[in-house]
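Only one protein chain is missing; all other protein chains are in place.
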Amino acid sequence: MSELLQVSVIVGILTSAIRLATPYLYAAIGETFAQSSGVLNLGVDGIMLVSAYASFFVVLHTGNLWLGLLAAIIVGLLMGLLMSFISVTLKAEQGISGIGLYMFGLGLSSLLFKTTIGTVKTVTGFQPVKIPLLGDIPFLGKIFFNQSLLVYGAFLLVPIAWWVLEKTTWGLKIKSVGQNPAAADSLGVSVDRVRYVSVCLGAILAGIAGASLSISLLNLFQDNLTAGQGFIAVALVYFGGWRPVGVLWGAMLFSIVNAFQLWVQVLGVKIPSDVAIMLPYLLTIAALAITTNRGRQPAALNKPFERGES
Amino acid sequence: MPLEVNEKTARTHRIDWAGIFVNLLLPLAGILMALLIGAIMLIILKVNPLTAYAELVKGAFGSASGITQTLVKATPLLLVGLGICIAFRASVINIGGEGQIIAGAIAATWWPLTFRTWPGWILLPTTLIVGFAAGAAWGFIPGILKARLKVNEILSTVMMNAIAIQTMNLLIRSVLMDPAGVTAGTYLAQSERLPEQVWLVRLVPQTLLHAGSLIAVVLAVLVYIFLWRTTLGYRIRAVGFNPEAARFSGINVPFNQALALTLAGGFSGIAGAIEVLGVQHRLLEGITGGYGFSGIVAALFGGLHPLGTIPASILFGALLVGGDSMQRAVQVPNSLISAILGLVVLFVVGSALWTRRWTAKRQIAAMKKGEGQL
Partner (left out) sequence: MFKRSLVVLLLLAVLVSACAAPTAAPTQAKAFRIAVVMPSATTDMAFSQSMWNALVTIQKEMGGEAALEIKYSENMFNVPDAATAIRDYASQGFDVVIAHGSQYGSSVQEIAKDFPKTTFAWGTDVNTFGMPNVYAYTAAAEEGGYVNGVLAAKLTKSKTIGVTGPVEVGDAKTYIDGFVQGVAAVDPTIKVSKTWTGSFSDVALMTEAAKTHIAAGADILTGSSQSVVGSIGAAKDAGNVLWFGTQQDQASLAPNLVVASQVYDWTGMLREIIASNKAGTLGGKTYTLHLSNDGLKIAYNSGYALPADVKAVGDKAIADIISGAVKVEP
């Protein structure tokens, strides 16, 4: 057990955790925007999958990583528009439209992969980039400042998202539409438009999450590449209390424990692997159970808005 | 909350035929629209959509094998869906179905294997009860966390799903592993075959249709009675309809929501038990078949009404079975079927707007005629 407390192991755990947290951060912060405006999008995993495929396909054929990232953004936007149309304009039951979107994304990504690529291949994705000076700090440098651009992006997203939600008029509109759409509507805010933007923004970020897997962290595409990470991301929004910083805590807790349990296994600690694998999930529930600062659920979450209803 | 079910009719106990008709017809329209887009995808893949869809209909309804398979699939969809009905009506979103199915399946495997000498007439009912209890426990945990510690149920159920899968992995590769697999050196991820006296009887020879389907229908009726004819059921619905009003009238909202989640877990647990006892006769990897999620779709297709979920499960089951049959006949990739099904869900759920508007117009017309309150 004491081997786990060695510095090299701790550095290893944290470095892994930063990598593992990246897709969760993109997807969960994106979902935070959507949910803050009152829309629950359970289709995040499906969006991640199609975007992962799209960005991988583009990089495979052009070698241009930024084009690949753009492809992911476009796919995310398109799927976000679809989700917005169904959830906001057609006022459908959001939980289930999300599941439908997930099924569609899962099927479409596999179908496209099979018909256009056909076998597992690898690409050279975003490579780790050392930040000058900061990257040379002992220990911290290796953990934080030697990661790929998309990883840096995920963490930079946290303060940016915080700033947008807390300090801009736009953020205020998003939150008001999520808390009390009728009031916002009477003040002249277009509830539908705000929700469209939030859901699409969330979907774009989910798309980048997918790209972070296929053209940065894993550098390949395979059927069901995300294996349900999108759902974990949605769960993390609740953990984070609809605040980007809270989401960061949740993503890091989950990822650190995940990285930790891998080291536990590698070092041969005598605990059944299945129990080790459970640890991140158990601890996430436990952590939320003991936190008191819960954040306020947007009052209008999962409730379609129709003028004339309250 | 959805307005699909006519609350007024439910209280006066008349069956709302017109409502049921519209509620089923509009989803059907949605399905057709989705199939149209699917047709485009088929054409791109150089497959004749008419031939393909003909195979879909034939596969689901055109033979004894197809019909029975549709019913076999509909059974766990219905059971999970019943739990979702209860939970949704209390305003609780249960996406923990996968984990709850696993809990029920594990219990329904361990119990008969432990008490394998008991006669069938004791062993079978007790196994079902144990399966329900295990699923209920798996739903209770998120329920109590929500009630006491305000842990959101979407988070807890997603986590519990993953925990259930690992628990099953642990058991299936150690204490529950089939001894035959160990001796043969194959170490297959499955349990021993259950003793025959606990198997659910097959209703049609040479098919997988088993008595569990009848049990599911009976349970659907029981859930209907529970929700609309008992005080407890009324309270659960009141909590979902308007939590603030419910609280003011003295109903313990957290307790009832926890109860709803527990019951939902129990029904998913029975789904797991029935899959083990009726279809597989053992516990094995993949026992959930994704029903934890597709059961949600079935429930919503059925208007969150226990009786409506019966035809909805059959319809959705038919789509799943027909889709597979279509895949075999024209050899399109299975993923195309999944994509089309996703579109079906999206279109059906999107068409609900018109169902609601129709129902609302009807209620307003009824009010105008003076037939009582909403």
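Per-chain residue numbering starts at 1, and chain names A and B are given in the order in which the chains are listed.
Here is the rule we use: a residue touches a chain if its C-beta (ideal position, glycine included) is under 8 Å from a C-beta of that chain, and two chains touch if they have at least 3 such contacts.
These numbers were taken from a predicted model, which means no experiment stands behind them.
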| item | value |
| --- | --- |
| Among A:T89, A:N146, A:N180 or A:Q265, residue touching the chain not depicted | A:Q265 |
| Contact with the hidden chain (one of A:T89, A:N180 or A:S273) | A:S273 |
| Candidate in contact with the missing chain, chosen from B:I44, B:A184 or B:A245 | B:A184 |
| Subunit A residues that touch the omitted chain in the full complex | 8-9, 12, 15-16, 19-20, 23, 110, 113-114, 118-122, 213, 217-220, 222-227, 229, 258-259, 262-263, 265-268, 273-274, 277 |
| Touching residues on subunit B - with respect to the absent chain | 25, 28-29, 32, 50-51, 53-54, 57-58, 62, 65, 69, 72-73, 165-166, 169, 172-173, 177, 180, 184-190, 193, 206, 208, 279-282, 284-286, 289-290, 320-321, 324-325, 327-329, 331, 333-335 |
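Basically, only the chains that are shown with their structure count from here on.
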| item | value |
| --- | --- |
| Between subunit B and subunit A, distance of the C-alpha-averaged centres to the nearest whole Å | 28 |
| Residue ranges of subunit A in contact with subunit B within the complex | 42, 46, 82, 85-86, 90-93, 95-97, 99-111, 114-115, 223, 231-232, 234-236, 238-239, 272, 274-275, 277-278, 281-282, 284-285, 288-290, 294, 297, 302 |
| Interface residues, subunit B side, partner subunit A - complex | 2, 41, 45, 93, 95, 145, 149-152, 154-156, 158-160, 162-163, 166-167, 169-170, 173-174, 293, 296-297, 300, 333, 335-346, 349-353, 356 |
